[in-house]
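Up next, chain A:
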Amino acid sequence: MTFSYRVRSVLAGAAALLSLQAQAAEKVTAGSLTFVSSAPLFIAQEKGYFAAEGLDVEIKFFGSAQPIAVAIASGDVDFGLTAFTAGLFNLAGKGALKIVAAQLQEVKGFEGSHILVSNKAYAEGVTSVDKLKGRSFALSQVGSSFHYMIGQLGEKVGFKLSDMELKPLQSVGNMLAALKSGQVDSMIIVPQYARALVNAGEAKSIGQIADYAPYQVGGLFASTRNVETRRPMVEKFIRAYQKGIADYRAAFVTGEEGREQVLASVHKYVFKDEDAKAAYPKILSGVMYIEEDGRMDAADIYRQVDWYRGLGYVDAGVKAETFVDVSFVKPLTQPPAK
Partner candidate 1 sequence: MRADRTPVTYRAGGFSPRMIQALGAASFVAVIAALEAAARLGWIGPLSFPAPSAIGAALADLYRSGLLAQHLGASLRRLAVGWSAGVASGLVIGFALGVSTFARSLGLPWVAAISAIPKIALLPLFIIWFGIGEGSKYATIAFGAFFPTVINTFGGVDNIPRNLIRMGQSFNLKPLSIILAIVLPGTLPAILSAFRISASIGIILLVSAEMISAQYGIGAYIIEQQNLFQLDRLMAGVVLLMAVGLAVYGIIAVLERWLLRWR
Partner candidate 2 sequence: MPLPQREPCSVQLDIQSVSHSYGTLPVLDSVSFTVRDGEVVALIGPSGCGKSTLLAIVGGLLRPQAGAVFQEGEAPAGCINPLTYVFQDFALLPWRSVEGNIRLVLRGLAAREVEARIEEVLAQTHLSDFRRAYPKQLSGGMRQRVGIARALAVRPAVLLMDEPLSSLDAQTRVILLDEFAELFQRAGVTAVYVTHNLAEAVRLADRVVVLSRRPGRVKDVVPIAVPRPERAIDSPAMLAVERRLWNLIRDEAVLADQELADAR
């Protein structure tokens, strides 16, 4: 590890020298999922915000969040944009990566994830959040954001995690199928899927998570190596990312300014197999809140790490202060004072 680290640093140094000499754009790779949640990245790419910063960004796509984090740790990608999981915190805690800016956030007053119950469970009387106690709950994986959400929800309305029968089903597709068929009683899911299920009469929504437990859903990750040795490049990347967020917010969050153009940029990556007419409404239904300038709810990230650690899903040695880096973007909330 030490050895390859050294080799990579040397190579990175050599590459930097070469690019300086050639006055060419600095090559950077970013890992992402093909979800609307990565829209600021796509917008920055399409509108040339990265190029304007002198960065030549290649976006690599992944099937799920975990491999992105692993790819950052292994040095295969420089940045990653994805939701927080306990696994990610463990990886970050081992010193491989840092959280440098915010991605999605669940905030009161902006539509976010719905708490759904199956029609069967609803008929049995699970008509409000407090009645979830003792019911089964679908999640993708242990230590995923679904896990955190149900835990937070329970704390707010008065049930313990151990009261719930947790069903890890590996994928959102499995979760939806299990809820539809009544094999699980409940789940929490982003509006895009929640609305589809509710409109089709296949499940009932009994509330939104943000009304009970608003939280920082995801963030922008950078490898520790880059933060330490290529800080100017990281700053440039974040600046371009923030411009992407500004366009995203203008078009979707605060109004409809430039919406068509932003939709066109996002459509190049999301639902790109479908024509604009079919894709645009889907993109719009996938929109969730992103804070201005990518400012993090740092206090919440600390809370998440503590919560997972309490359950044993995050190693005892993992400390949020070692990887939540608020030096690039002024945070929305300050980390707890130590």
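Just so it is clear, contacts are C-beta pairs under 8 Å (C-beta built on N, C-alpha and C of every residue); 3 or more make two chains touch, one makes a residue touch a chain; residues count from 1.
Regarding candidate selection, all candidates are chains of the complex that A comes from, given by their letters.
Everything quoted here is computed from the prediction, not taken from an experiment.
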Can you tell which one of 1 or 2 makes contact with chain A in this complex? 1
In the complex, chain A residues that touch candidate 1: 1-2, 66, 69-70, 73, 85-88, 90-91, 94, 96, 141-144, 165-170, 174, 177-178, 181, 183-184, 313-315
